[in-house]
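All protein chains of the complex are present and in place, except for one that has been dropped.
Chain naming follows the written order as A, B and C, and within any one chain the residues start at number 1.
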Amino acid sequence: MDFISILSIFVMACFVGYYVVWSVTPALHTPLMAVTNAISSVIIVGALVASAATTSAASSWLGLAAVVMASINIFGGFAVTARMLAMYKSKKKG
Amino acid sequence: MDFISILSIFVMACFVGYYVVWSVTPALHTPLMAVTNAISSVIIVGALVASAATTSAASSWLGLAAVVMASINIFGGFAVTARMLAMYKSKKKG
Amino acid sequence: MEHTVLPAWALLAYLASGVLFILALRGLSSPATSRSGNRYGMIGMAIAVVTTLVTHVPETAGAPDAVAIAKILAAIALGAAIGVTTARRIQMTAMPQLVAAFHSLVGLAAVLVGLAAYLNPGAFGILLPSGAINPDSRIEMGLGIAIGAITFSGSVIAFLKLNGNMSGAAIMLPGRHVINLGTIVAILGLVGYFTQDEALWVIAAITLLSFIIGFLLIIPIGGADMPVVVSMLNSYSGWAAAAMGFTLHNTAMIITGALVGSSGAILSYIMCKAMNRSFISVIAGGFGATPDAGGGAAKEQRPWKRGSAEDAAFLMKEAENVIIIPGYGMAVAQAQHVLREMADLLRKEGVNVKFAIHPVAGRMPGHMNVLLAEANVPYDEVFELEDIQGEFAQADVAFIIGANDVVNPAAKTDKSSPIYGMPVFDVDKAKTIMFIKRSMGGVGYAGVDNDVFYMDQTMMLLADAKKMVEDINKALAH
Partner (left out) sequence: MEHTVLPAWALLAYLASGVLFILALRGLSSPATSRSGNRYGMIGMAIAVVTTLVTHVPETAGAPDAVAIAKILAAIALGAAIGVTTARRIQMTAMPQLVAAFHSLVGLAAVLVGLAAYLNPGAFGILLPSGAINPDSRIEMGLGIAIGAITFSGSVIAFLKLNGNMSGAAIMLPGRHVINLGTIVAILGLVGYFTQDEALWVIAAITLLSFIIGFLLIIPIGGADMPVVVSMLNSYSGWAAAAMGFTLHNTAMIITGALVGSSGAILSYIMCKAMNRSFISVIAGGFGATPDAGGGAAKEQRPWKRGSAEDAAFLMKEAENVIIIPGYGMAVAQAQHVLREMADLLRKEGVNVKFAIHPVAGRMPGHMNVLLAEANVPYDEVFELEDIQGEFAQADVAFIIGANDVVNPAAKTDKSSPIYGMPVFDVDKAKTIMFIKRSMGGVGYAGVDNDVFYMDQTMMLLADAKKMVEDINKALAH
C-alpha cells in the first residue's frame, strides 16, 4: 500500500467517522466513549508486531508492555460497554 | 495502488455514500438525481485516457465518442441542477 | 501511460475530486447549502478532467499531437454545447425523462470506454508483460461493459415510456422470467470465460446480451413504475463507473461510483418503502398496468357532493388554516404557478396556508418540491408528512389538488388494498376536504377507489387542476 492509498482510506474513514458518530443517539454517549476507548486499542497490532520481533530484545519488551496496556483497555473497554448497554431496556421488556 | 487499497477505498466510499445520501433532504431528491447523474460522468476520465492514446485509432475514436456523451451529461447535469436549485428560496428572501 | 506512473499530485487531485463530489451531495442536506454543494461538484469534475488531460497528453513520436488534442477539446466542447442547451430548454415537468436520457448516455459512455480499454489495454496500463490483458482487469472490464449496456438500453426504454413515445403499459412476454434469468446467467458466464479467453467475440457477446437484457428487463414494467427504474439505473451507472475505476485505479471514479450507486439504491428503496411495495415486485413488473383496468366500479354509485370554484373560494376565505396537498395531477396540469397565486390571495385574507408533500407524491422523489420551488413557493412553507400530519385536526380545509393515493384512507384500513401500509395524510380530520380531479372515473397510480370522495365533508371540484384554481383565484380576487 502506497502513501496515497493509505491517505485516501484515511480521508474516507474520517467522513465515515463523522457521519457514524453523529448518528449515535445522545442517550448512548457514555457507552460511545467507552467503546471508542476499546477500539482505539487496536494499537495492539503495533505492540504485537514489536513483541514478536526477536531481533531486538528492548523493542520486544517495550512491545510486551504495550500489549498488556492495550489488552487492559480492550477487555476492560468492551466489558464495561457491555455492562452499560445491558442496562438499557425498553418498556416492553421491563 | 494495489487491489486491496482500491477495495478499501471503495468499501469506505460505500459507507460515505450511504450516510451522505440519507442526509439529503427529501425536498431535494430531484436535484439529487440530476447531480448524481452529472458526477457519474466522471467516467470521462476513462474516455479521455482512451482518446489520448495515439497507439490505436479505433480505441481513440471510441474514446472521443465517449467524451462527447460524458460531457453532455456533465454540463447538462450540473446546469440543470443549478437551474433547479436556484428556484429553492426561503421565505426571507421571497 | 501506465497508471502506476501517475505523479503523486495527480493521485491527490483525483482524491480531492472524490472528496468534492462527497461535499456536493452533502450540500443537498438543505436548500441553503445546496448551491455551494453543486459548485463543489463542478470544481471536482473540473479537477478530474484537467488532471487527466494534463497527465495524458496525446503524443506522436514523442511530441504532443496537436490534432489529437484538438479533437479531444472539440469533443468536450460539442458535449458542453449540447448539454447546456438541453439543460436550459427543458421544462421542469419533463425532469424524469431528462434524467433517464442522461443515464442512457452514461451507460453508453461506460460501454465505449470498456471497449476502448479492450482494444488498447496498454493505454490503460492493464497489459501483462506477456502481452495479454490482466485477468482481474478483464473481470472489471466485462462487468463495467455489462452494467453500462444494461444502463443504456434500460434507460432508453424508460425514456421512451416516460416521454410518451412508447406505450406506458406493461408489455409482458410469455416465459420472460426464464428468458431473463437465462440471459443474465449467460452474461455472467461469459464474463467468467473472458478471464480465460480474451477473444473479441466474448466481449462482443457480453455487450450484445447486456443491451438485450436491459430492454427485456424494463419493457414489462409499467410507465408509472418508471421512477423506481430510473433510480435503479442511476445506481447501475454508479457501479459501472466504479468498475471502470477499479480498472484505472482511479480514486475519483471509485468514490463517485460508490456515491452514485448508493444514491440510486437508496432512492429506489425510499420509493418502494413509501409505496409499501417490494423492490422485487416493481422489477417483476405488471403493476403499472392496473390503472387501465379500473377498480371498484361497483362502489361508484355512492353519493358524493360536487362544488364550484365559487364555493371553494368562499369557504377558504373564511378559513383559518388551509393545508394544500399537491399530487401528480398538479404536475400534469402544470398548476403550480396558479396554485402559488391562490396561496398568496388567501394569505392576503389572513388565512394561514401550508403545503404538505407526501414522500411519493407525483412520479419521482421530490417531484412536488421542485415544481413548487419553480413557482416560487418558499421552501419553509412546504412540509413533509411527519411534520404536518398532526395539524390536520386544526385545519379548516384540506385542499387536495391532483393527489389521490397519498390521501387514500384504504392504506390505513383495507388490508386487501394494493396500497395498504403506505403512510397517508389524515385529511379526514380536516373540517372540509376539497378534492380537485378531472372526473369521478379517474383513479390514481395504484388504480384504486378512494373513500374520501364520498365523505360528508368532501367537496369534489371536478375540472383540470389549472383551470379550477384559476377560477378559484378569480372568485377570491372579487
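Here is the rule we go by: a residue touches a chain if its C-beta (ideal position, glycine included) is under 8 Å from a C-beta of that chain, and two chains touch if they have at least 3 such contacts.
Just so you know, these numbers come straight off a predicted model, no measurement behind them.
Although it is not drawn here, the omitted chain touches the following shown chains in the complete assembly: A, B.
Where chain A meets the chain that is not shown, the touching residues are 1, 3, 6, 9-10, 13-14, 16-18, 20-56, 58-60, 62-91, 93-94. In the full complex, the hidden chain is touched by chain B at residues 4, 7-8, 11-12, 15.
The rule is simple: only the chains that are shown with their structure count from here on.
Under the stated contact rule, the graph of chain-to-chain touches is complete, every pair of chains being in contact. Mean C-alpha position of chain B lies 15 Å from that of chain C. The geometric centre of chain A is 35 Å away from that of chain B, both derived from CA atoms. Multi-chain contact residues of chain B, defined as those touching 2 or more other chains: 1, 6, 9, 13, 16, 20, 23.
Annotation for chain C: residues touching 2 or more other chains are 11, 18, 22, 251, 255.
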